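Excerpt of the complex: some chains, original placement.
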Amino acid sequence: MTDYQLMKRGELVEVLLNKLVLQNRHWTEKGSVASYIPELARASSSHFGVFTMTGEGKNFHAGDFNELFTIQSVAKPLVLLLALLDNGVEAVFKKVGMEPTGKAFNSIDYLEGSTQKKPLNPMMNIGTITIYSLIRGKDNDEKFQRILKFTKELSGNHNLTYDQSVYLSEKSTGDRNRAMGYLLRNIGTIKENVEELVDIHFRVSSILVTCKDIARIGLVLANHGIDPDTGKRIIPKNLTQIVNTIMMTCGMYDGAGEFAVKVGLPAKSGVSGGIMCIVPNRMGIGVYAPSLDEKGNSLAGTKLLEALSTELSLSIF
Amino acid sequence: MTDYQLMKRGELVEVLLNKLVLQNRHWTEKGSVASYIPELARASSSHFGVFTMTGEGKNFHAGDFNELFTIQSVAKPLVLLLALLDNGVEAVFKKVGMEPTGKAFNSIDYLEGSTQKKPLNPMMNIGTITIYSLIRGKDNDEKFQRILKFTKELSGNHNLTYDQSVYLSEKSTGDRNRAMGYLLRNIGTIKENVEELVDIHFRVSSILVTCKDIARIGLVLANHGIDPDTGKRIIPKNLTQIVNTIMMTCGMYDGAGEFAVKVGLPAKSGVSGGIMCIVPNRMGIGVYAPSLDEKGNSLAGTKLLEALSTELSLSIF
């Protein structure tokens, strides 16, 4: 609690973040950087940064918070949110479930034996591909541009672009996602052109962000849809709560349960090493460290979030 | 929000609870009462009650809040809590995981192919049986008495007993639990006598409670271990947070994800129709309605909790 009082004095929060980066830096030497495409394999495993942003407009950071990395699955909550805005809650969850699976992010299982043919949740790849099919747009490019614009709006960074070489490399190796797309067509969940859907997926996954960008997106979710700069509501509260909840139960894949116990906050990880973490009503957090644990979550990033949650009593439980 | 202001004036909260019982009573006609033993099948499906208890010592209730029912799986968080007190966090989670499964409560799956031979989480039956093996006691009866005493302490009801006929009936039909026990011995997770372990499980499951009893247990968890009457800490905060978190991710079985989205609170259901629900820092809730949905959770109880959470903005997300 003393730490939290320190928190009120900005300079000391910065001290705390720096301390946590220092204490957890050794974790960057464990685990391994994603290597399924050369562009990701090139990431420096020593990079380690954190950025926190509060509703009162206070920003703190430490380490390599300025590094650019591809957003990867951290985009999933955003795409879900846009799909909810485009279609409403009922229409979205007709196509995808809300249940955690205890399975890896790239599991191809769907509700086996169920009368409802739909992926178990929107945080797994097979669920996300389904969600992409619900994004409005007259063609594939417009759909992507709408997601990019939405990402710019929530991150407050209007210069976001995507990494062309990561995109092309993902596209050339993304056969598992194609398999999921065709399976979804086969079971009647989607009608769209699979190659187009996975193309959006690969482009969105390649959007370049920093810890600050995802911290601010997290803050909009923590604020339940209030833009932190204008104070205006840009997303209905109930939609942000749905997304936060699904991040809690499904956001860290088959490590979601342990993350919930140890950190106690909704979060979403990506294979490039980013984690976006939400402290409802209080804060958005972005961390980045490319070396991953065996479940595909940033190892040092997770450890830092555990320590930060403990030090500042952030758990919502 | 107006409702929450009303909440401050006790008489109006009572009005709200009564309204919600009335509005959701029709759900008691859907679903079906558990019938695997005659004692449960005899429950009146028209019973429907709710009890809320706040940290400030305010109690409200509506409907059949005074009905006695067997605690069943609502006891699981308590038994986990006692095991944590007895053994510490690390020792407990060496034996059982923290991950939701997307599977039914009586699924016999364990971490297939894993190097760690342990059930996925302590809210599934196979995990709970593992947890019983960790309860201290010189013999089976002492172990049970310790759990009963702990339940009395948390519920504040020192007259709790267990229903002998439910216990014997569960015991005579509980072969699936026996199967799980022997499987756990086979994979080396437990060493204990299986018949004794399932005997404790059946006795604990048969403890008779009311909505008030489980609301007060929920309040201790919501209070992070502070006894609401004495104001004294009786359980370390971190243990209550662990239990609350696991209730959120795993407490409602393969309906946990949907419950999290719609209610946004940690909860644990039992096959007799009870649900214990935790509003961290604020409130414990007990509901009872014996008719179950297809996932084994009280149907009217779930609906009432959805409405109550919405009306009072209780979601922690």
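Note that the chains are named A and B in the order they appear, and that numbering of residues resets to 1 at the start of each chain.
FYI, a contact is a pair of C-beta atoms (placed from the backbone, for glycine too) under 8 Å apart; a residue touches a chain by one contact, two chains touch by 3 or more.
It should be emphasised that the depicted structure is a prediction, and the values quoted were computed from it without experimental measurement.
The total count of identical chains across the complete complex in this file is 4, with 2 shown in place.
Just so we're on the same page, only the chains that are shown with their structure count from here on.
Here the C-alpha atoms of chain A line up with those of chain B after a rotation of 180°, rounded in steps of 5. Rounded to a whole number, the gap between the C-alpha centres of chain A and chain B is 32 angstrom. The part of chain B that touches chain A in the complex is made up of residues 97-103, 120-121, 241-242, 244-246, 248-250, 254-258, 260-261, 264, 266, 280, 315-317.
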